[in-house]
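Got a structure for you, questions after.
With one protein chain removed, the remaining protein chains of the complex are shown where they sit.
Order of writing sets the labels: A, B and C. Residues in every chain begin at 1.
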């Protein structure tokens, strides 16, 4: 279980990200090495076919991976994305996205995470994207 | 130079993407194998340090790559992102982002593009992200 | 379980890859959506610190992913790698590599796989690399 301090740190990252507010994301789970976010569909999140835009999927899962990684970083350190790679597996056509980030390897400087994104349509959830991400921990000054 | 029909096709993709409207992106260039978009900074596009969010960078450059790819696809075909990989090279700390997508290899089914993202701060432009992307062309029905 | 025909197809891919012979790889498992290969360390497979070279890790896991993908492709089709992305998680310092490819999503044209590579040192196995791969199925002529 996360300490109260670590939980507060993750909430603080999430709450200070204007982009997460813009798309309407909410934090649905956070634990050691894990973070999960959800967002409901609205036309403002679409690409040209009315599916969730790949960039919105990327925004949600990049933050999920980043927050997952941050749960095991030293207090006060800042987390930045070095790179991420996103495969779109199925049209993200539905009413809700759920992005789950998990640490694969936590290092002193670099952390590697994996992210899975699920789309819900008519109550049925489908894996629609898979991410592999590298994070860097910037020590507190 | 693009035909009027092709230019209209790209504008149609761009205009029907709710996500591009949400972030405030505008199309600044489109030509054979090239598409460029810009977006001004606003706090709604930020990550926790006040820089442009990696996901917003991804949204802009994914669309730039997709539209670049679409310029050489057959009329009526739909373009979807198979995957993209984004390296963040420098903090996207500034007042404007410019994302430029260019075709590296255009094939019958798959198209590979490269995207570069520049951030402008105090009039100085810096390369802040590099993308490699695979697109698929879905033939018109 | 794989049909005898499909098993023969995978063996034929493996046996006709000169590169797998060159590095000394052997097929250790193949089943629906899964393929696994192993290779023993020899100095010819090293990078400058005496670990397995990232490119050798990539060669083994690219083939593991490709063969995993081929298990669910139509008979007679050819499998080609569109792209792969490999994160090195720990120094591949040891006496043996094991690369396991698994299908994440099998489509008519494209298949997405994940690959994990483990290094054994002194009897202890460690996850040392993670791959995300896109394959294309080329129909039989």
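Rule of thumb we're sticking to: a residue touches a chain if its C-beta (ideal position, glycine included) is under 8 Å from a C-beta of that chain, and two chains touch if they have at least 3 such contacts.
Because the structure is predicted, anything quoted here is derived from the model rather than measured.
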Worksheet item: With respect to the chain omitted from the figure, which of A:6, A:53 or A:85 is a touching residue?
Response: A:85
Discussion item. Using the document's contact rule, name the residues of chain A that touch the chain not shown here.
Written reply: 82-83, 85, 109-110, 132, 134, 136
Fill in: For chain C, the residues touching the chain missing from this view
12-13, 16-23, 42-49, 53-56, 58-60, 62-63, 78, 80-88, 91
Discussion item. Need a quick check: the contact residues on chain B for the chain that isn't drawn.
Written reply: 85, 87, 89-90, 104-105, 112, 114, 127, 130, 132, 134
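Quick note on the criterion: only the chains that are shown with their structure count from here on.
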Discussion item. Suppose each chain is reduced to the average of its Cα coordinates; what separation in Å results between chain A and chain B?
Written reply: 21
Item to complete: Mind checking the centre-to-centre distance between chain A and chain C? Centres are C-alpha means, answer in whole Å.
Response: 28
Fill in: Residues of chain A engaged with two or more neighbouring chains
85, 87
